[in-house]
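Below is a structure I'd like to ask you about.
In this view, the complex is presented without one of its protein chains, the others remaining in place.
Up next, chain A:
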Amino acid sequence: MEVALMQRRLEDYTKSLFMEGLLDAQFLQLQQLQDDSNPEFVREVVSLFFEDSQKLLNDLTSALDQQIVDFRKVDSYVHQLKGSSSSIGAQRVKNTCIVFRTFCEEQNAEGCVRCLQQVKQEYYLVKTRLETLYRLEQQVVAAGGSIPAVEFNSF
């Protein structure tokens, strides 16, 4: 496939992630930070997010599985997940965490369990899409092209 076509496909795919609200402007901040001195910066940060989140989701699952739920502990995990997702621009994960925290404050176990399910779904969704995004970028680079910069005001 021609490089220009690949770039176009990459551009469209990237835009779709923003249009669907999976990513917000913070992700663009990350892309803007990437430069020749650190060409894998976004990938490294996103990998950290995956590792961090997976662990937190495991911890949350186990914390909500207890006979007596420690809501302060659960809230602390959600707070961390909210922080990380916010820092990379994973908007829907972050928003789900915000709702999750209100259930923690209300000590509503059922609400928390529902939110956990939802946050897992949002997380796996954004993870899959980011992995696809990275693959598309690699294809462009392998074909000798450069990755087009996305302007936030273009959508």
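By definition in this document, a residue touches a chain if its C-beta (ideal position, glycine included) is under 8 Å from a C-beta of that chain, and two chains touch if they have at least 3 such contacts; residues count from 1.
Keep this in mind: contacts and distances are computed from a predicted model.
Hidden chain, UniProt protein name from the list "AP complex subunit sigma", "Geranylgeranyl transferase type-2 subunit beta", "Vacuolar protein sorting-associated protein 29" or "Two-component response regulator ARR17-like": "Two-component response regulator ARR17-like". Residue A:Asn38 is the one among A:Asn38, A:Gln66, A:Thr102 or A:Gln117 that touches the chain not shown.
For the chain left out of this panel, the touching residue among A:Thr61, A:Gln80 or A:Asn108 is A:Gln80.
Remark: the residues of chain A touching the chain excluded from display are 26, 29-30, 32-33, 35, 38, 41, 44-45, 48-49, 52, 76, 79-80, 82-84, 86-89.
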